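A selection of the complex's chains, in situ.
Here the chain labels run A and B in written order, and each chain numbers its own residues starting at 1.
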């Protein structure tokens, strides 16, 4: 039996959760672009101070740090610290043959926790709220990794 | 039929595109190393101001931000915001069974867009040029993710 095929319902769960998380990462890049354009600030490269379609009236302050844009970059960084590890670990977890129920709890739990984390971050909830959702996502990935090790060692 | 095998031409396309993108990420690290050594600056840790093979005559200014080195770090960051998502999504996309033509367009399109983005970044092209190649790569990954969801939902 081939674990990595659409005949395996656990793998289909991984495909859905994985594709949603990929869209989350890519979407975060577009939130940064949107916030840079909307606030006309938060640029990071000196050459971006040229006149052009994106920047019609450049000024040096556009290179200064700006919480509106930087918040989206911090959300992106937090995603990068969690989602690629989930994507790799999820595949190993599928190979380790978990039950369908456990796979759905951990994978959709991770997806839900990451979206909740982003909503808490973008709406400037307290550190405790953000930390709670971070923890749920992190524990889901750690649980999957330990499950993998327990299955093969 | 096993989608993840060298008998599947779509998977071979993924292996080639994936391995090239892995080399791109690792190579970006070496560009940062090269630029740090060549400019003798752009260090990030206080202990790097010790005398040693890498740093023969330390000075505190070596810890200051330096566009020559930092540009390579920004390129690296941009890679990390895009390439790991591509690597995970590409595998899901192979499992979803796309046509060989579509897989080649999206995967080699992504590879080409990322190299063009890096060339635009390192040669300080305008923000519009960089944004164009960023967009092509991002749209390729988003298209693959939506294809995966459409195949399984």
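Basically, a residue touches a chain if its C-beta (ideal position, glycine included) is under 8 Å from a C-beta of that chain, and two chains touch if they have at least 3 such contacts.
Since we're looking at a predicted model, the values are computed, not measured.
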Checklist entry - For this file, in which 2 copies are placed, how many copies does the full complex count? => result 3
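Please note the rule applied: only the chains that are shown with their structure count from here on.
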Checklist outcome for this item: Note: chain B sits from chain A at a C-alpha centroid distance in Å of 17
Next on the checklist: With touch defined as at the start, can you tell me which chain A residues reach chain B in the complex?
Outcome noted: 2, 4-6, 11-12, 14-16, 18-20, 22-23, 25-26, 28-30, 33, 43-48, 50, 52-55, 76, 80, 83-84, 87-88, 91
Checklist entry - Touching chain A in the complex: which residues of chain B? => result 2-4, 67, 71, 74, 80-82, 84-85, 88-89, 91-92, 95-96, 121, 124-128, 131, 134, 138, 141-142, 144-146, 148-149, 151-153
